[in-house]
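Just one protein chain is left out here, and the rest sit where they should.
For chain A:
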Amino acid sequence: MSAPTLPPEPPLVQPEPEQGRRPDRGGGTTRLVRWLPVTVLVVLLSFLVVLPVGMLVYASFSDVAPRPGAEPSFTLDNYRGLLTPGVGSALLNSVLVSLGGTVAALVMGGGLAWLVTRTNVPCKRLLQVAGIAPLFISSMIGALAWALLSSPRTGYLNQALVALGIPFTFNVYSLTGMILVFGLYYAPYAFMFVQSALSLMNPELEEAGEAHGATKVRVARRVSFPLIKPAVMGAAILVFVLIFENFPIPTILGARERVDTIPSQIYRLIVSAPPDANRAASLGMILMAIMVTLVYIQRRVLAAREYTTVSGKGFKPRVNDIGRWKWVGLGAGLAYLFLAVVLPAFALLQSSLRSHQYIGSFADLFVLSDLSPDAFTSMLTYGPFQLGLRNTLILGVLTAVIGGLLHFVLAYTVLRTRSPGRGLLEYLAMAPVGIPALVIGMGFLWGWTTLDLLPIYGTLVILALAYIARFMPQGFRGVASSITQVHPDLEDSAIVSGANRIRAVWRITLPLIRVGVVSTMLLLFILSMRELSTSIFLFSAETRILSVVIFEQWESGRWPRAAAISIIYSSLLMVLTVISRKWFKTEG
C-alpha cells in the first residue's frame, strides 16, 4: 500500500486488473455447481444495487411516494416539475462548485503530490502526512469547522482579520466558500491519484528523453506530462463526481444564503413537510444521469492510460532539484496542512469549550476563564452520543466483515473462475460508482419499506447493507487487486498437488492475500464510520450513528455539542487509522 494512512480509494482510477489465465475447472463439475454460486451472487447484488435504482426510477414516474398499499399511477409531472428556476440555479451551482472544487483540489493535492514525489522539498514525511491527513475529517466536519472559522461576522478568522485591521471579510456561506472547503477536503484524493501516477512512471522514460537531447523542461513537457495526463484527467473527473454528489457541505454552507445544489435540494425535498418524494426521485435521476455519464467518460479517458504504467512495479521516481523553490514548496504544503487540519481543529476545540458561542473580539478567544470542558464531560451521560458511538462501531464491523467476505467471493469468482455471468457480476459490483449516495439511501428506504420482504427497516442491518452497496466498488477493487497480484499458478499448483479447490483457496490464496483483504476491510470500516449521505434516510431513533448525531446537533444549533462530538469522532478515526497502519507495518 503506497499511501501510508488510508489505502487510496481505488474505484475508478485503477486500471482493469490484469486478467490472469483462468484455469479450466470444468473437470467433473455439473451444470448446477457451475451456475449456483453466480446465481446467488447476482441475486444478492441485485438487492444491493438494482433494487435501490429501480425504486428511484419507479418513484420518479409515480404520483405517490412508494409505501405499502400505495396505488400509484404513471406520470411525467415529476420531471416537468424540474423545469423551474430553482432547479436550474441548483444545477448551475452544482456545476460551478464541482468545477471550482475540482480545480482547487487538483492544484492543492496534485501540487503536493508532485512536491513530495518528484522534488527535493524538505520535510517530505510531514508533507506526505499533510497530503492525506484531511481524510480523517469528513466533509461534514470540515464544513462545520469552516462555518465556525469564517461565518461573516462571528467567524474566528474574520475576527482575526478585524483584530489585525484588515478590512476584508471571507464569507464561507457562499459559492466561493464551498469551493474552498471542497478543495481542501477533496485534495487528498487528488494527492493519492497523482502520487500513484507519478511513482508508477518508469524514470528511464524520462532519462531516455534527456539522453536524446531534451532539456529538463522539455522532458517534463514532452514526456512526463503526457504520460501522467490520463491519470490526472481520470482523477479530476472522479473528484468532480464526488463533489457533485456531496450533500453535507452544500447543506451546511448553503443553508444561510440559500445557495442550493442538486444534492442539498434532494435532501430538503425529502425532509420538508410534507415530503415530496417523487420530485426528489426525479431530481435524483438527473443527478445519477450526470454521474453515470461522467464515470463513462472517465473510463474512456483511463482506457488510454495503459501506456502510462509500462509496468506496475514500483520505481524509485526521479527527484528534481528545484533549488530555493523547495522552501516555497514547503511553505505551500504547510499552509495546506494549516488550512485543512490545524485551523479547523482549533475552531472545533474553541467552539466545544465555550458555552456561549458569541465572542466580541479575537482577543476573547484566549480568555481562558470562558472555557469549560462541559461539552465533553456531558458526553459521558448523553444518551444519543453513546448510542451513536456504539452503533457506528457495530456498523463499521458489520460492513467490514460481511463486505470483506462478499467482496472476496465476488472478486474470486470474477477473476479466477470461468463462471458464466462473471462479467455481469463485475458490472454490478462497480455500478455504485455512478449511483449517488443519497439515491442509495432513498432507494433502500423505499425498497425495503414497500416490498416488506424482511423486517430490516429501522435496524442496523439495513444500514450495513446500504454501506456495503455504497462502498462495493472500493471493496471489490481492493480485494480484486490483491487477487491479481497472486499468480494463478500458485493456486493451480496446490490443486495439482492434490488439494481440492476450497482447500487450495484456504491454504494458499487466502493466506497470500490476507494483508490486502484485511486492509480493504479496514478501509470499509473507516469509510462506514464517515458515512452520512446514505444513513440520513435510513436511521431510526434506535440506530442513530455518530455522524447523524453531529448533523442533528448542527441542525438544532447546538454548536458546542456538535463540535465536541466532531472532535471525538475525528480523533477516533485518526487513532483507528494510525493503529491499523502500525499493525500493517509489523505485518509486512
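The rule we apply is simple: a residue touches a chain if its C-beta (ideal position, glycine included) is under 8 Å from a C-beta of that chain, and two chains touch if they have at least 3 such contacts; residues count from 1.
Convention: contacts and distances are computed from a predicted model.
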Since a chain is absent, check the UniProt entry for it and pick the matching name: "MaoC/PaaZ C-terminal domain-containing protein", "dihydrouracil dehydrogenase (NAD(+))", "ABC transporter ATP-binding protein" or "Dihydroxyacetone kinase DhaK subunit".
"ABC transporter ATP-binding protein"
Just to verify: which one of A:N500, A:S540 or A:S571 makes contact with the chain not shown?
A:N500
Check the options A:R80, A:R300 or A:H487 and report the residue that touches the missing chain.
A:H487
Of the residues listed, A:V42, A:L365 or A:L512, which one is in contact with the missing chain?
A:L512
Contact set of chain A toward the excluded chain (per top definition):
23-28, 487, 489-490, 492-500, 503-504, 507-508, 511-512
